[in-house]
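Removed from the display is one protein chain of the complex; every other protein chain stays in position.
Right, chain A next:
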Amino acid sequence: MELLYAITLGVLTTCGIYLLLRARTFTVILGLTLLSHAVNLYLFASGRLVAGGPAIIGLTERSADPLPQALVLTAIVIGFAMTAFVVVLALKAAVELRNDHVDGENPDEDRA
């Protein structure tokens, strides 16, 4: 199970980073979302994978680590706020620069 989880994290990271490196703002937002999924899942897993044991006192014998969960919960909400903010930035850039390239100008070819 742990290996499967780790591979899933790797796939999410790969896709996220690949998209982050693209040239258009919307794609970067997609990549950012995937990457934050990966980060949240990773942080969550630092409390180890426990099945059937929510961190509620008196419910089960063995309970999951509540601390990473609490941290990830706020991370999810802040991640949402960040996504919203980046979306607006992208919109603003698109309006003011008349294109949605990350550098603010539409190159005929890649600048690398």
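Throughout what follows, a contact is a pair of C-beta atoms (placed from the backbone, for glycine too) under 8 Å apart; a residue touches a chain by one contact, two chains touch by 3 or more; residues count from 1.
In the analysis below, contacts and distances are computed from a predicted model.
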Exercise. Name the absent chain as its UniProt record does, using one of the following: "Monovalent cation/H+ antiporter subunit A", "Glutamyl-tRNA(Gln) amidotransferase subunit A", "Succinate dehydrogenase/fumarate reductase iron-sulfur subunit" or "ABC transporter permease".
Key: "Monovalent cation/H+ antiporter subunit A"
Quiz prompt | chain A residues that touch the omitted chain in the full complex | solution = 1-27, 29-30, 33-34, 37-38, 40-42, 44-59, 63-67, 69-70, 72-74, 76-85, 87-92, 94-95, 98-100, 102-103, 107, 109-112
